[in-house]
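Yeah, one chain of the complex is gone here, protein chain that is, but the others are all in their spots.
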Amino acid sequence: MTEPLLKITGLTKAYGALLACDGVDLDIRRGEVHAVIGPNGAGKTTLIGQVAGELRPDSGQVGFAGRDITRLPVPARSILGLARSFQITSVFPRFSALDNVALAVQAHAGSGFGFWADARRETALREPALACLERVGLAGRARVPARTLAHGEQRQLELAMALATGPRLVLLDEPTAGMGREDSARMVDLLAGLKGEIAMLLVEHDMDAVFALADRISVMVGGRVIATGAPDEVRANAQVRRAYLGEDEAAPC
Amino acid sequence: MTPRQAILFGGLAFALALPVLAGALGLDYAVGIATRILILALAGIGLNLILGYGGMVSFGHAAFFGLGAYVVAILSHHETMSEPLMTWPFEIGGTDAAILAWPAAMLACALAALVMGAISLRTGGLYFIMITLAFAQMLFFFFVSLEAYGGDDGLSLFARSSAGPLDLHDPAQFYFLVLVFVLLALLATARLANARFGLALQGIRDNERRMRALGFATTRTKLAAFVISGAIVGLAGALMANHTEFVNPSFLSWQRSGEILVIVVLGGMGTALGPLIGAAVFFVLEEVLSQWTQHWMIIFGPILVLAVLFAKQGLWGFIESKLDRHD
Partner (left out) sequence: MLLLEQVLNGLQLGVMLFLLAAGLTLVLGIMNLVNLAHGSLYMVGAFIAASAAQWTDSFLLGLLIALPATALVGIAVEIIALRQLYDRDHLDQVLATFGLILFFNEAVAMIWGPRALFIDPPSWLSGAVEILPGAPYPAFRLAILAVGLAVAGFLYWLVARTRLGMLIRAGASNREMVGALGVDIKRLYTLVFGLGAMLAALAGVMAGPIYAVEAGMGEQILIPAFVVVVIGGIGSIRGALVGAILVGTADTLGRAFLPGIFGAIMGPAAASGVGAALASMAIYILMAAVLVWRPRGLFPAHG
């Protein structure tokens, strides 16, 4: 099994004259945490959007588990095992935390066309959902409406929803965005606990989180991947330090 | 008994006793008014499915109301004239049997909704509002120019539909039949709201993008809801044709679409009982204001503006929020 789980080749996306992604090549192995870092506007969210299927690339391919999914619609990708969390928290505010996760389970559990039976009493939906909430440490908040959860808790809920779809790869767009130090550390712990089991494409500005989690790191600048490698290689890469970290070569990291 | 149950049982008892009460008080016409309110409520229940639960603002639901009404009227017309409806590729005659004509009305509306939904759900927001409006206008003008069925002047029914042992010309019997349909629709909505389909629909209303990312093929769900909604409104139209024993293109006018919207919003979007309350309030307001002045619209218009600005949750939504605090 040497074939990567996700294989991105020559992915290009322009907004008018601006090349948000410019011939991006990137692959993710099974179970690998692959971080993508880069300055604001580097094209990271655009990259995730194309992998998730919301944005149609101008050219290039996305392969997932040996299939070309470049033209596959978003829901079909999710069914194949590709999950994502959003950069801007987007849970369903009026539903309870458990409802949110159960909805994610439902998407992958048979037909959505139940018109009569109370879905809130279906153990086939509720039990896996509760297990996912437990996994992210939110079991105690299962009945609380999602809108009343604290910001950090909502991010955890996002993760639980992604997990509930039984993914092989999770696309994480800044999972610690807007979090305090404590929440942030908890999220990193959570992700560390999933490591090895689920592959992750992790976009993150918090370098502590990146270096704690990543097996490999790709650096994006101006729509291009300028370097890919193990954390130590990237840390040492002079081009990266110049282009991204904005340091001159002599400065300590 | 909780306050909510008390309200529900009280309302149901009132609805069941209404024909007797009206008879005793010598207000026989009240049965007809109540029937009308129930039929409008049924149309509202149909629209509420996509508007309240699905967040789809259709400004063209009168199309289904009118189409359902016309199907009943046209079938009955052919039955009366004993002319076949069509002779090729096979012969279909007219009918005035409710058991045939009403499902035919629903089926026709479901098909129309399938086409209309398949095209309009490709767009969103304002474009969706406008394209549903355009479709309704299209059907409106279609019936205006359909000279064979009266064109602008409309079409009278020779008689109400025949329904086995029931005599629909008897106001009380017709009223109870309509009441049964409304109760069934209410029950179905209440169940649906917590069933898989309903939860998916509400998820789409709140954040469609997220639902797709979770793996829901949302367009299919929305289309299914749109079709069911169209069929329910079509049934309401079929009942209204029976009630008035007359149809004309104004059944499909855009003002009618606006009225159904108003009913749902006044009553409370996304609540099962909202459309019923909305229809009653709408009708009572109309009655009260028009008793007072023939120019009642000049008061109703601003009331509507104020309701939108200051009472967005609707009447039943408001009552529910109070009840929830008690329960």
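In order of appearance the chains are A and B, and numbering begins at 1 in each one.
One rule holds for everything that comes next: a contact is a pair of C-beta atoms (placed from the backbone, for glycine too) under 8 Å apart; a residue touches a chain by one contact, two chains touch by 3 or more.
Keep in mind it's a predicted model, so treat the numbers as computed, not measured.
Q: According to the contact rule at the top, which chains on display are touched by the left-out chain?
A: B
Q: Looking beyond the chains shown, say which of B:Ala62, B:Leu75 or B:Val262 touches the absent one.
A: Among B:Ala62, B:Leu75 or B:Val262, only B:Val262 touches the chain that is not shown.
Q: Taking the full complex into account, find the residue in B:Ile33, B:Leu85 or B:Leu146 that is in contact with the omitted chain.
A: If we include the chain that is not displayed, B:Leu146 is the one touching it.
Q: With respect to the chain omitted from the figure, which of B:Gly10, B:Pro84 or B:Pro302 is a touching residue?
A: Looking across B:Gly10, B:Pro84 or B:Pro302, the contact with the absent chain belongs to B:Pro302.
Q: Under the stated touch rule, tell me which residues of subunit B contact the chain that is not displayed.
A: Against the left-out chain, subunit B lists 51, 57, 59, 119, 122-123, 125-127, 129-131, 133-135, 137-138, 141-142, 144-148, 254-255, 258, 261-262, 265, 295-298, 300-305, 308-309, 312.
Following the convention adopted for this analysis, only the chains that are shown with their structure count from here on.
Q: Distance from the CA centroid of subunit A to that of subunit B, rounded to the nearest Å?
A: 44
Q: Quick check on the complex: what are the subunit A residues that touch subunit B?
A: Residue list for subunit A touching subunit B: 52, 54, 73-76, 78-79, 83-84, 86, 90-95, 99, 103-104, 106-108, 111-120, 122, 161, 165.
Q: Under the definition above, what is the set of subunit B residues touching subunit A in their complex?
A: 188, 191-192, 194-200, 202-203, 206-207, 209-218, 221, 224
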